[in-house]
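What you see is the complex with one protein chain gone and the rest in place.
Chain lettering (A and B) follows the sequence in which the chains are written, and residue indices restart at 1 in each chain.
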């Protein structure tokens, strides 16, 4: 799906920006910024491909994902202040990446013969994996484990994609709708400050 | 081995409880609790299978491990206080999981043609991997690196399993004995507050 492939690169780029920006905030040097940008941009896809046995992973065999990640690192190094001021914009793009990664990850897992539940789970792993790796490398508790319906949005997108694949087929329209639902939920949660409930002791 | 498979599920379930409980203590939301429960329950087996090239891993191709993990997450979300009060009980089950995972991991590594030392090591990785991943995601130094003869118990179980496989064969009885030795050592260390020596500078 050509549209999905293009959106996938957008997702990689904006996740890369989020990694680079966190590294700048943590006062890392330019190489730290590059490593965190690449980890955030490519981490989810790398874990997905390794678990599927799709090795070497896409990120190492196709040029575009790596180029998009390196571009994000360069932007974070060149204009960190502009990125910081545009943090709200980054979050919007990040939501786009989240939705796309969830759908693409689930779809690829189905192609490799996984069942519906594991494929949904792998969509979630693809969507949140890069952010988790980014935060672990920065010695922080991953944000996605604490805030704003992030994992739920990924679960929604991946679940819809799997449901579509098992019924009407996961064509460009169905894939776009599934990703859009995830993106909409994430953006609404951001805007409304929604949080998932916390179990209390 | 049917008995070992059943015990494996018990191990997955109680490791899942330990992950969910830690997430609740860290004030994560319900999705954070679910992610930490799954990471603790399935992490060791995922790393083992990836290193063996047994991909997609068991956790994604069989239903039972995933179901056991999700059940543990649900319990941690539904009755966290009861889990907290039963922390001692959880530790007992955790010891059971530790012993089983060590034996099962070492046994699977031998099946994939690894030598005795690497197979023992992979048994230890299987047994402690989930707990390490759980603690890293919670931004803590992994408990198993600091306390109470945890890794030694895994080493004992895995080592006995490999020794049995190389001599009398690793049937149900030998596997149970190897796991029991690991469990007994871990429980004795817990009860007695035993700790391994610390090198000092």
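Everything that follows uses one rule, which is that a residue touches a chain if its C-beta (ideal position, glycine included) is under 8 Å from a C-beta of that chain, and two chains touch if they have at least 3 such contacts.
Please read these numbers as outputs of a predicted model, since none were measured by experiment.
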Return the single residue from A:9, A:46, A:68 or A:114 that touches the missing chain.
A:46
Spell out the interface residues on chain A facing the chain that's missing from view.
23-36, 38, 46, 50, 53, 55-57, 59-61, 63, 66, 76-78, 80-81, 84, 136-139
Hidden partner sits against chain B at residues 50-53, 109, 112-115, 117-118, 121-122, 128, 132, 136, 139-142, 144-147, 149-152, 155, 195-201
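Heads up, the rule we're going with is that only the chains that are shown with their structure count from here on.
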Since chain A and chain B share one sequence, what rotation angle in degrees maps the C-alpha trace of one onto the other, as a multiple of 5?
120
Taking each chain's centre as the mean of its CA atoms, how far is chain A from chain B in angstrom?
29
